[in-house]
Each structure stands twice: as C-alpha cells, then as structure tokens.
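Dropping the structure in here first, questions after.
Every protein chain except one is present and positioned as in the full complex.
Let's look at chain A:
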Amino acid sequence: MTALLEVDDLHVRIPTPAGELHAVRGISLSVRRGETLCIVGESGCGKSLTSLAIMGLLPREARRSAARLAFDGVDLAGGSRRAIAGLRGNRMAMIFQDPMTSLNPAFTIGDQLVETMLAHRKVGRAAAVDRAVHLLERVGIAAAAARLGQYPHQLSGGLRQRVMIAMALMCGPDLIIADEPTTALDVTIQAQILRLLRDLQAELGIAILLITHDLGVVARVADRIGVMYAGEMVEEGAVGAVFERPSHPYTRALLGCIPIPGRTPRRSPLGAIPGIVPSLVGTIQGCAFAGRCTHAHEACAGTIPVRTLGAGHRSRCTLAPDTFEAAARTASLGAIGR
C-alpha cells in the first residue's frame, strides 16, 4: 500500500543577506493512513519549514524542490494550483503553534469554521453551521452554539486551539499536520489537547504529522518518529524501536537530555547537548552533527551512509549501532550512578 503522504528529497532554500540559507536538506518521509509520525529536533532545524513546504505555505522568498511530493497520489510540487488548493483545508489540514494569532480577529469563530466547509463542499450554510456546532462539542467546547457568535479575543488560548482543531476537522481530512500545537499552552491544557488529538485519531482514522521538540509528547502519541538535525533527517523508525535502540548519536543525546515520563529517573539533571548547530548557509561537509558528536572520527567528514537497522528503522551515521553500544551503556550507568 502506498503512503498517504510521500516526501522524497525535499529541499527548502531561502535567500538571505548572508547567503542562501539551505534550511531543509533532502528530507524524505512518508505518512501512512491513520498513523502518527512525529518529527522532533532542536529549534531551527527546519521542522516548520518542512511542514509549510508540504502544505505549500512557505514564505514568498523561500524556494522549494523535491524529487517527489505527493498526497494520496496527487503531485503537490507540480500539480495545478487549483488541485492543491482543493486539497488544503479539505483532505489535508494544518494546526499551528500559536492559537492566539492564528485566528482572524475580525471574524467570528462560526464564520471562520463555516467558510472552510463552504470553500470545499457543496453544502448550505445551515449544514455547515450544524457541523461546526457538532465539532466544537466534539473537541470539548461547552455551549458550542453560543460560541459560534464569539470572536477569537473572547476565548482563552486553550479554547482557541480547540477551535483550530475543529476547523481542521471541518471537511473530514485524511491528514492533519500539527506544528507544535501545544507549545504555546499551559502544561495542563497541553495534556488535554494531546489527548484530544489522540482520541480523534483513534476515532476518525486520521493520519497526523506532528511536529514537536518534546520527546514526552512523542512517547505519548507517536507511531513513528523522525529525528531532524540541521535540515536533515538523521534517524527515523517506529517509536518503540528508536526509543529502545536509538542509533544516531544525536538521537541518543536528545533522549539523554530530555526527561521522559517513566523513562528518565526523576530529579536527574536536565542536560543540554554541548556545542552549537552549524550554520545552514552554504554546504555542510560530511555529517552536520560531527562537531558536537563524542564519537566523531575521520569518516564523518566524508559521505554519510544511511544504515537500515530494522524494518523502517534508518539512521544516517558512519558508525554501526553496536560500535558505540558498549560505550553508551557505561555512560548511562555512570549517569544513573550519579
């Protein structure tokens, strides 16, 4: 079965005064029907640009190229504008990070929900209003009918994000792309929103491409995980496999420095990966992580192979996983012993 979303060798380049910023450097990924793929990585590694490139919402100055970019067989890179606009908001919807600024302040919640449906379906206004009320209830908003007449500024951040989710659901999409949908919210609201997304997915069979830098979120919702570093996908695989046997040194470092409920010992010091992310302007020779990698050696300056470690589990590293398995074991023993 072919995947719902297929991305192969995606590049995003943005001209800047300092030179061309090569923000996304050959990302390949696929999302199957009904599954959740989480993309993680440090700030600035190109997660948002990847999602915007898929949706065709890149800033005007950015240039996109890809060997393949397809949604359910429809070519998103070379297809007609009309065909792509027909998918957007209809079969693939997007939820953004900041619910405070993502809704138009000048129009009511109801108007913004309804227009999505009217843009794609041949339904009357009344039917669209009914659906809006139903979905607002479904995403856990009380007195849904009364909310339709309210403006975004009258709603809290958590409520607005629920409205954004309802809006994404208006046309019954096959795929939802969510770019850090909980980052701007309180911790308790974060958990509620995540649970909501997970429940909706189970109920409606929607595929989700979730972008986050929170591995705790990944542990709770993901089927598969993709780890990005400096515009590249350095490791991807089933979430169980990657969490059990992280292969790329960057993934190991991430897992080591972010607390995961039930995995990281409580009260263990919050680490950060030493070193800085290389500039994305111009080309990067060899492995982009080499400068911060404790296992770096001469081969890291050459071409980096993509190793297959198991079904769908791949890592972009010169070292075989067992090479540093032993080293890692001693290191983690040391950490726990501290």
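General observations
What we mean here is this: a contact is a pair of C-beta atoms (placed from the backbone, for glycine too) under 8 Å apart; a residue touches a chain by one contact, two chains touch by 3 or more; residues count from 1.
Heads up, the rule we're going with is that contacts and distances are computed from a predicted model.
One chain of the assembly is not displayed; among "CpXC protein", "Ferrous iron transport protein A", "Cytochrome b" or "ABC transporter permease", its UniProt protein name is "ABC transporter permease". From the set A:10, A:94 or A:193, the residue in touch with the chain omitted from the display is A:94, counting the whole complex. Of A:26, A:86, A:157 or A:240, it is A:86 that touches the chain left out of the display. Screening A:2, A:80, A:104 or A:285 against the full complex identifies A:104 as the residue touching the chain left out.
Within the entire complex, the positions of chain A that touch the omitted partner chain are 55, 57, 85-90, 93-94, 96, 98, 101-108, 115-116, 119-120, 151, 153-154, 164, 167.
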